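Structure first, commentary second.
Of the protein chains in this complex, one is absent; all others appear in place.
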Amino acid sequence: MLSSLAGVLFDGFAYGMLLFLLSVGLSVTLGMMNFVNLAHCSFAMVGAYATFSLVGRHGWPFLATLPMAFIAAAVISVILERTLYRRLYRASDLDQCLFTIGIVFISIAVYAWFYTTEQQSVQVPDWLKGAQHVGAMSFANYRIFLVVIGLAITAALVLLVERTRFGAQVRAAVDNQRMARGLGIDVDRAFMFTFALGGGLAGLGGALSIQMVGLDPTFALAYLVYVLIVVAVGGLGSIGGSFAAAVVLGISDMAGKYYFPWLGAFLIYLVMVALLMWRPQGLFGKR
Amino acid sequence: MALELPKGARYALIGPNGAGKTTLINLLTGMLAADSGTILLDGADITSLKPYQRVHRGLARTFQINTLFPRLTALESVTLAVLERDGHAHNWWRGLAAHRQAIDEAAGILRSLNIPDRETAELAYGQQRLLEIALALATRPRVLLLDEPGAGVPRDESAALFSAIESLSGELTILFIEHDMNVVFRFASRIIVMVGGRILLEGSPDEVGRDPRVREVYLGGHARAA
Partner (left out) sequence: MENARFRPLEYVFWACTLLPFLVTPSYLSLASQVAVTALFALSLDLILGYAGIVSLGHAAFFGMGAYTAGLIAKHYWTEPLSGLLVAAVSAGVLGYLLSHIVVRFRHLALIMLTMGFGLLLAEAANSASALTGGADGLQGFHVPGVLGFKFDMFGRAAYAYALAVLFLCFLVARRIIHSPFGLALRGIRENATRMPAIGAPTLAHLRKAYTIAAVIAGIAGAVLTHTTSTVSLETLSFGRSADVLVILILGGAGRLYGGIIGAIIYMVARDQFSGVNPQYWYFWIGLLLVAVVMFLPNGILGGLRALRKKPQ
């Protein structure tokens, strides 16, 4: 019982790291521009299929494809932001939702066209397979890898936001966009970089998730709900909030599946609804 | 702060920007929750009532920035206010046309203020300011709080606006926020001066005009009794 609890906690934490990577970008861009980008998971899918192609069709080593997944998703997200999204910053919530859902649908169809609708997997190096055993408990290598990457990226993000000039601009823009503009901060430029960074992280998250959850074109929709939960519960524009919400969600999802398999995702949704009713602005949200 | 508005009085609420004039209206109407204190209307405690309930008790307001229904016509907007007042807006079965009385009453209010019946968004700005007042009047208030009714209206039109306000029933207690001292001293029977969230002074236009503290607040600017 105890060892299963530790296992569930660990697996849930690793899963939470994935959810964090997938959602942190959306949280920050929503906080900055109030733009509801439901196509965020499509960016993750761009990264995931980049890794899948490079490993499966061109024989790249798995690790080398991860930066490419980041770059591919970042580039695509900037192109979309520059050409389409910026026209909709002043549109209503509903219009933004519909427009970006449209993008999701298109991305699903395009990937289905090029990669079929089959569930794909990816070859990872041998040292990422297998598990470490501590007493009666075992920890899958890949999940340890996920936790390490997740924590490293969280630390890097916190440093970036708290310690750099760019981070200060982003914080100012999230806090009060008009004031930030008044102070001479180029909010549009800061937003473009944030959008690229967020999209890239989602792409990385997508690439890392193949090994854990598989990959098919409905990825863009299937994980959207989880990402939205993280963002809504964590509070807009909050890295710490997203991290906490992702970990809570990851662990409760794993625990739910392990201890109450007959409930399915019921527990997760219940937690989300309860948290939202308690704090509509999210756990760490200010507005 | 303590403030009492006797029936039928025409109060002007003045004070520098940030003095808390609009906040006071928001507190009185319940749009902001008061931390402490009580608000009485005709002796009844309305402090715990919701904003819409206070309207039903006879406390109506207008907004400094037009807060209207852009895609409803003027007549629809005012009719809606009349229907809400009489509790008919719950009715989802009888057609609007069956509520002839409400429509006629609304049309009467529009006529008395010279507002044409067009879609609100298409009305001239001055007419929209009047529609703000028409909506409040349709609730048949006993106390009417006007938040800068003349905001943004050119000086020559604002005289007409305030004449319309002046001609309202003498039964009605009116409190208006206004920055133009000519208007204030011409239309107010009493003046309240607010500074820094407190009431500095309350008195007749003469008393207020002579008070050295008021002159100080306005830096001797335009605080002259007209």
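In this document, chain identifiers A and B correspond to the written order of the chains, with residue numbering beginning at 1 in each.
Just so we're on the same page, contacts are C-beta pairs under 8 Å (C-beta built on N, C-alpha and C of every residue); 3 or more make two chains touch, one makes a residue touch a chain.
Predicted model only: the values in this text are computed from it and were never measured.
Enquirer: Given that one chain is not shown, which residue among A:Ala109, A:Ala136, A:Leu159 or A:Met179 touches it?
Expert: Touches the omitted chain: A:Ala109.
Enquirer: Among B:Ile14, B:Val55, B:Leu130 or B:Val214, which residue is in contact with the omitted chain in the full complex?
Expert: In the complete complex, the chain left out is touched by residue B:Val55.
Enquirer: From the list A:Leu9, A:Ile101 or A:Met192, pick the residue that touches the absent chain.
Expert: Going through A:Leu9, A:Ile101 or A:Met192 one by one, A:Ile101 is the residue touching the chain not shown.
Enquirer: Since one chain isn't shown, list which residues of chain B touch it in the complete complex.
Expert: Residues in contact with the chain left out: 29, 31, 50-52, 55-56, 60-61, 63, 67-73, 75-77, 79-81, 83-85, 88-97, 99, 102-103, 135-136, 138-139.
Enquirer: By the contact criterion defined above, which parts of chain A meet the unshown chain? Give residue numbers in ascending order.
Expert: 30, 36, 84, 87-88, 91, 93-95, 97-99, 101-110, 112-113, 117, 217, 225, 228-229, 232, 236, 262-266, 269-270, 272-273, 276-277, 280-281
Just so it is clear, only the chains that are shown with their structure count from here on.
Enquirer: Could you tell me the distance, in whole angstrom, between the mean C-alpha positions of chain A and chain B?
Expert: For chain A versus chain B, the centre distance works out to 50 Å.
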